[in-house]
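Got a structure here, written out as structure tokens. Questions coming.
Removed: one protein chain of the complex. Kept in place: all other protein chains.
Right after this comes chain A.
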Amino acid sequence: MTDAPRLEKPRSQWRDVWVQFRQHRGAMAALFLFLLLAAFVVVGPMIWRIDPNFIDPDPVKMIRLRNRPPSWDHPLGTDQLGRDILARMMFGGRISLAVGTVAMLVAIFIGTTIGVLAGYFRRADGLLMRLTDMFLALPLLPLLLVMMMLFAEATAAVVGPRLGTFLLIVLAIGVTSWMHAARIVRGEVLALKEREFVLAARSIGTPARRIILRHILPNVLSPVLVAATLGIAAAIITESVLSFLGLGFPPDFPTWGRLLYDGIDVIRTYPERVIWPGLAISLTVLSVNYIGDGLRDALDPRIRGR
């Protein structure tokens, strides 16, 4: 047998993953779309310099500016108070994307941790799963409302009203939406820990924490990614529900969900006011979903190979 003169060094797995990810057309398109959306909400307001909350102080002008159809001055028109809808979309997107991603990360972190602990350590299973059941059984909306009522002022006093509301909303959504991820992960871990490679790791003497990090977590990645992509959409909607009920961000503070709810009142006269934020939320969810799909394929060596 002729040996190759120079052997490849073991490569970093992440480069393989990236190479495979680029093969996935849908995922690349979705990544592009997501970056576009992110640029729209992050860079957009720096170019389109209209204050999203600007209401003309002169009542006559304000009334003439209300409910205008699209024009060069206001490409998406104006709302019932004469505010520029494009600017509101951009600012709203910042909050919605941030809330969606961070709340999803919080939920996935809690869910995965609890799921792995419950699945791997039999002693913790009963307790943690009853806790999960309890959270599932709680009526979430009243719980969220109570949380917001109780803690809104306390957090606002510590980190300022805007960041305070943001943190509170993100945490509240995260803490009330991890249960599904936890159940899925627990089921996967229960099956995985009986596989022989986990037994092999134990026979090598790998401690439990490294078995979890090295063998269990990479193998539960797929369901976690699915839960995560769905979680972003749910978080954006939940945030808008909270804002709608007057317990999220202040009413004049635009978010996509808020714009959607404001638009519903006038959906017959101005359907575009529902369509724009709705489209933005759908595109975000869709792109995140496809990115998750591509990532899942890229992370699976069996698919990566061909």
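What we mean here is this: a contact is a pair of C-beta atoms (placed from the backbone, for glycine too) under 8 Å apart; a residue touches a chain by one contact, two chains touch by 3 or more; residues count from 1.
Just so it is clear, contacts and distances are computed from a predicted model.
Engineer: For the chain not present in this complex, what protein name does its UniProt entry give, out of "Alpha-amylase", "Sigma-70 family RNA polymerase sigma factor", "Mg-protoporphyrin IX chelatase" or "ABC transporter ATP-binding protein"?
Structural biologist: "ABC transporter ATP-binding protein"
Engineer: Identify the residue among A:Arg49, A:Arg268 or A:Arg302 that touches the chain left out of the display.
Structural biologist: A:Arg302
Engineer: Since one chain isn't shown, list which residues of chain A touch it in the complete complex.
Structural biologist: Residues of chain A in touch with the missing chain: 1, 3-4, 7-11, 13, 195-197, 199-207, 210, 214-215, 218-219, 299-302, 304-305.
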